[in-house]
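With one protein chain held back, the other chains of the complex are shown just where they sit.
As written, the chains take the letters A, B and C, and residue 1 is the first residue of each chain.
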Amino acid sequence: MIQMTNVAKIYPNGARALVDISLKINKGEFVFLVGPSGAGKSTLIRLLYREEMASRGQVIVNGWNILRMREREVPHFRRNIGVIFQDFKLLANKTAFENVAFALEAIGVSPKEVRLRTKKMLKLVGLGHKENAFPDELSGGEQQRVSVARAIINNPSLLVADEPTGNLDADTAWEIMELLYNINRRGTTIVMATHARDIVEQMQKRVIVIEDGRVVRDENMGAIEYGT
Amino acid sequence: MIQMTNVAKIYPNGARALVDISLKINKGEFVFLVGPSGAGKSTLIRLLYREEMASRGQVIVNGWNILRMREREVPHFRRNIGVIFQDFKLLANKTAFENVAFALEAIGVSPKEVRLRTKKMLKLVGLGHKENAFPDELSGGEQQRVSVARAIINNPSLLVADEPTGNLDADTAWEIMELLYNINRRGTTIVMATHARDIVEQMQKRVIVIEDGRVVRDENMGAIEYGT
Amino acid sequence: MGLNSARYVLREVGSSLRRNIWLSIASVLTIMIAMVILGASLFFFLNAANLAENFESELEINVFTQEDLSNMEVSALGERLKGLDGVQSIELITKEQALAKFAQEYSESLVEDLGGENPFPDSYKVFVTEPELVEGVAKKIDSLTGVDNVVYGKEVIGPLLQFTNWLRWVGMGVVAIFAVASIVLISLNIRMTVYSRRKEIEIMKLVGASNSFIRWPFLLEGMVVGLVGGLFATLIVGMGYDWFAQYIQSTLTFVPVVSESNLIWKVLALLVLIGMGIGALGSIISLRRFLKV
Partner (left out) sequence: MGLNSARYVLREVGSSLRRNIWLSIASVLTIMIAMVILGASLFFFLNAANLAENFESELEINVFTQEDLSNMEVSALGERLKGLDGVQSIELITKEQALAKFAQEYSESLVEDLGGENPFPDSYKVFVTEPELVEGVAKKIDSLTGVDNVVYGKEVIGPLLQFTNWLRWVGMGVVAIFAVASIVLISLNIRMTVYSRRKEIEIMKLVGASNSFIRWPFLLEGMVVGLVGGLFATLIVGMGYDWFAQYIQSTLTFVPVVSESNLIWKVLALLVLIGMGIGALGSIISLRRFLKV
């Protein structure tokens, strides 16, 4: 599903976010990406859906070689990837409903089906009553859940989640984790960056620890443990 | 320091964020505000620095009656309050350094002192090496720390913090908590909304639990416990 | 684009115009003003060209007949003049008319001093089809029998032609400058609108929307905004010019004004089309920069 070989990422301002990353994630896996603030987790994730391009090395996702992809193939490629952004990236001019619906409209689903699926999805993340609210009329946690809903609504084969529970209380966080767990069981590969120690410990999934742009640990069933 | 009496907040779109809040926070206290997503924590915090106005009831902060304050007194009032926003609210066109410095420049501190204090503060939050980066060149946790630095740089008498560790790994989060702890010991009143169970449990400070816009529990030394 | 996407686009255009109402109004106003300026310059050009033609058509050749010609001979000369190449029309001025005009221009008493004698001959005013032909035609006329003298504004033709050509060029220059100014103004405005929504565009791309899916609503929005702006401009320019033309025709009767409603309608329609065109094109071009995510 995902294959990274000797990947480095240096941002235009000179920041070396990733130094040398090689890893392989198989179809159907659930992988936690952990590491201290500024380690490079978000950068790694951005490489997966091609928001950023690697400065060196090879990134293959879903059979696509990201560095060789043509501009106009990108939308098609992204349709099979759901992304939960660390900063949510909701459309400020659209309601919660419209934000989630957008992911379906962009791939040409019929209005009726859009309506049905979006409503169901919003209920699933506990926002059935907030569908007409605009992002800035939602609490931080509510915005995060809209972002989650948008990422998973079109059953992507790969879900990348950048701290999807950072703004959620423990109970709501666990509801979301259950959602992700179920999606993963139905075959979606999940890569999730997180700081939530308890979640990682309890889920007992593969954990990749990143520090200073390098993979420092990669365990099949682990807990967060890094630094000194 | 803070006195709220029968406060309600209904947003223009009809959302009843706070139903009936009465509470009193003394000078020098360290108070955790906890509760599920959408409970009204951020709304309560916004009332404290007058981003939003209560729809009903009275809010007194630092001796100022917020509802009776005149427009041009607001900047003066806000100068004694440090705010860490849930969504950071960094100035996108300013570097990390300039963002933090701005809080000092706005109150007319001399350039030399601005330089000195800002540099020191950035080092304190572990961002000495990122001072020239713009917000969108920083990781989520780094942005959050810039926001923390800006809030505490001019030694406010009240610090309101809306989930200041949501994007931080456990170690960095604890460093920030230590910072806040020290500030509190030097006399700053702190009101902090958070979802971090372990932090609340370990700090052993006053905990106010909010649910559906009401105070449901208020304990002097407690842990997060709410919902079913 | 499928049917479902088409429905999305229409809905999207409506809600986007409404939710960015402030930007929409600013764009409509900008396009309106730019089109008013352009429209005004177009009418200026039309009238300048019209005026130029008018001036040129008043270039005349005065043909004085020999004093001893009979009326028959004079009209025979008229026929011959009409038949010449390049002659548009002729006008007979009898000696009586000439004297009367002289009396009016100078003084009655001067005419009385002549003691009933009329020193003027019959003469013809000859108008040519093209101002450039005046000289040639005058020479030809000079050689006709019965012609005593041919007078035409030798020293006026050059400057006049220069002036009328100049008038046309200035008209075109004004249109060109104002057209460029209008287009730049509108483009800047649209670019700013798109710029202020660049985050939105980026997010849409990251969520998997194709370029065309994002482009269509912008294109249509640009067209709607341009259309509305252009229509307002048309209304303003149309009514303004109508008032202007009527005012001049009723007060400055000697100034010729373009007032063929057919031509006016064409110009106004052009304004609307240009507004829409720049609106749509501008949107598309501005968008390009931000679609590369």
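The rule is short, and it goes like this: a residue touches a chain if its C-beta (ideal position, glycine included) is under 8 Å from a C-beta of that chain, and two chains touch if they have at least 3 such contacts.
Fair warning: this is a prediction, and the values are worked out from it, not measured in the lab.
In the entire assembly, the chain absent from the figure touches the shown chains B, C.
Across B:R117, B:K130 or B:R150, the residue that sits in touch with the chain not pictured is B:R150.
Note on the undisplayed chain: of the listed residues C:V184, C:M239 or C:L263, the one touching it is C:V184.
Looking at subunit C, the residues touching the absent chain are 22-23, 26, 29-30, 33-34, 36-37, 40, 64, 67, 105-110, 113-114, 119-121, 148-149, 151, 159, 162-163, 166, 177-178, 181, 184-185, 188-189, 191-193, 195-196, 248, 251-255. Residues of subunit B that touch the chain left out of view are 49, 51, 71-72, 74-76, 78-79, 81, 83, 85, 89-93, 102-103, 105-111, 150.
Following the convention adopted for this analysis, only the chains that are shown with their structure count from here on.
Because contacts link the chains only in sequence, without closing, their graph is best described as a line. Farthest chain from subunit A, judged by C-alpha centroids: C.
Chain geometry summary: the mean Cα position of subunit B and that of subunit C are 66 Å apart.
Subunit A and subunit B have Cα centroids lying 28 Å from one another. Distance from the subunit A centre to the subunit C centre is 62 Å, each centre being the mean of its Cα atoms. Annotation for subunit B: no residues touch two or more other chains.
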